[in-house]
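Only one protein chain is missing; all other protein chains are in place.
Take a look at chain A:
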Amino acid sequence: MPLIWLLAAIAVLAAAGMVLGRRRALASAGGDHRVLHSLPSYYGTNVALFAAAPALLVMAAWIVVQPLYVESRVATLIPQAEYSDEGELSLIMSDVRRVADGLNQAIRSGAISAEEVRDMRADVTDVRDRLAQIGIAVGSEVEQTTLTAAQQYRTLDGRGNVAMAVFVLLLAVGGFVWTLMKTDKDYRARNSVENAILTILVAASTVAILTTFGIIMSMLFETVNFFRQYPASEFFFSTTWDPSFSGRGGSSELGIIPLLWGTLYISLIALLVAVPIGLFSAIYLSEYAGKKFRSIAKPLLEVLAGIPTIVYGLFALITVGPLLRDAIASPLGLGTSASSVMTAGLVMGVMLIPFVSSLSDDIINAVPQAMRDGSLGLGATQSETIKQVVVPAALPGIVGAILLAASRAIGETMIVVLGAGAAARLDLNPFEAMTTVTVKIVSQLTGDTDFSSPETLVAFALGLTLFVITLGLNVLALYIVRKYREQYE
């Protein structure tokens, strides 16, 4: 609740700044807006921006940092003897949080007074029972240490919230007053607003970069945890994938090779379908097709990109899989499984067609008409012109489109689960069920998971490996594009 009030206060300040900044600037110019350095609205925007933006930024940062700080402070209250490792501590801490939340709710509903909570002791009051009476469920019996920690948690959290409200409000009012004071007819409000907007743009791009960094760090952290419990050499070189969920550790075999094989095999088939069809349709659409046909065909092709992958998966499961089995695999004695590498590969290939065709089409269209004229003027046919001039000129972009499609193929999950199954296997037969890295990441992380066992942590190692592979693919794409650019420009 207080958060919404805080936001409302900032919004009101910003709105007031909008009006007052404008009015003050106009007043300083004697009502003649031609005397002003900037348009009147810039003065208003300037005040509004300086009132709202710093306050909001600080608030966002505060909301992220405060729980981390409070929790690290509270964790010191739990005696070392209560837990043996990080995992147990985090279990205790989640109990603490739940009790603290319960107490907060109890106070808000008026069932218990704030003083009562402060003086509450586990050996006197049955906290679990009291909370249950007002409809708040706490998992286990609440012990004194937990209760003390929860009380401390409440205090610190409450103080933090008050401090944040005060600080953020001060900042907003300060920014408001400061910029409003500066506002007069010679003040360069336009430049100031533009600088502020530039700062916001930079901040936005930094968020994306920092998030990527954060993702890598969290994956790296868990991967290191995994390799502490499971030898890296076996992970990378073992040809068996056989996780056991019943026995803890030891009995599992977690080799990535069968999964990587499945991933690459399915992606390869998908690209073999998507690249020729996509490229040929792009060439037809951009070089031969009439305006009318193109205006109908191109959007239709792009509709393919808008179909959710789960729908493709259903198509693979219900139609393509059985069809391939009955028409090819069974008669040739290649297998009796409806889910197969071929099914997933074909359907995924169809999904990728628009990626290849749409991008290639744009790139081919960007080849200057002068190139075509030059070739046609030498007596080349249209087909020779396309083969020897247009496509080579567009090649860097086409390679980029193909690698983008490859990245999509490697990361695809839904089509694989429904089309190729979930059995990890090393096999050359494309009509056998196989599976990919992404599918196994999902299956290792769903259900009842224990985040300290190698069977679960392996998901992070798989994810990181996949990330490195796609990163390598992107670097390769960049390298190819650069190389051709150097040669051709």
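For the reader, a short list of remarks on this structure follows.
Note that in this section a contact is a pair of C-beta atoms (placed from the backbone, for glycine too) under 8 Å apart; a residue touches a chain by one contact, two chains touch by 3 or more; residues count from 1.
The working rule: contacts and distances are computed from a predicted model.
The chain absent from the displayed complex carries the UniProt protein name "PstB protein", chosen from "PstB protein", "Inner-membrane translocator", "nitrile hydratase" or "Xylose ABC transporter ATP-binding protein". Of the options A:Val389, A:Val437 or A:Ala461, the residue whose C-beta touches the omitted chain is A:Val389. Residue in contact with the omitted chain (choice from A:Pro2, A:Gly374 or A:Gly472): A:Gly374.
Residues of chain A that touch the chain left out of view are 290, 368, 370-381, 384, 388-389, 392-393, 487-489.
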